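A single protein chain has been omitted from the complex, and every remaining protein chain is retained in its original position.
Moving on to chain A:
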Amino acid sequence: MEANPRGIPKSPFVDNVEEYLKTDTVEATLRKFTEAASKYKFMENSKLQQRSGLEQKIPEIKKTLAMVEYLTEQRKSNSPTKTLFEVNDTLYAHAVIPPTKAVNLWLGANVMLEYTLEEAQELLSSKLEIAEKNLEEASEDLEFLRDQITTMEVNTARVYNWDVKQRRIAKSATKE
């Protein structure tokens, strides 16, 4: 079976139902198809979650990167910056930031590291690149999965309809 770059198997399209059913009973085939369809749907859900997580993180990384660039600019002017910072949800206070060459980045899991401005800029840009690439891949995968789910549902419908037709033919044959 072919697969897409991330290893998701491609679903086969059943062109000739009769040929396909020579190897399996109708019930077993239908069961296989519904199983495959539910696996695809499960993967779709997890990709959707991954995508929405990334969509949240990317603007934050962009903001942090912009701040680091601003601080690099400020350092050139060599004068302290006056700013308001968030103390709490609705409370802000005045502060003065002297020109600094080091910033601290919160990496999560209770870890904060100090970086020089250049290192911070590098780290954030590479993080942003990776996140954007992952977002692209997740969107691609989602489209691909949608296709496979539709194919599987069409297959199930075709097999079921063929089965119904066969039963009708068999019934009218026994009646004669």
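We adopt the following convention: a contact is a pair of C-beta atoms (placed from the backbone, for glycine too) under 8 Å apart; a residue touches a chain by one contact, two chains touch by 3 or more; residues count from 1.
Everything below uses one rule, namely that contacts and distances are computed from a predicted model.
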Choices "Geranylgeranyl transferase type-2 subunit alpha", "Vacuolar ATPase assembly protein VMA22", "Subunit of tubulin prefoldin" or "Signal peptidase complex subunit 3" - which one is the UniProt name of the chain not shown: "Subunit of tubulin prefoldin"
Which of A:Ala28, A:Ala93 or A:Ala157 contacts the chain that the document leaves out: A:Ala93
Touch list for chain A against the chain that is not drawn: 60, 63-64, 67-68, 71, 82-98, 100, 102-107, 112, 120
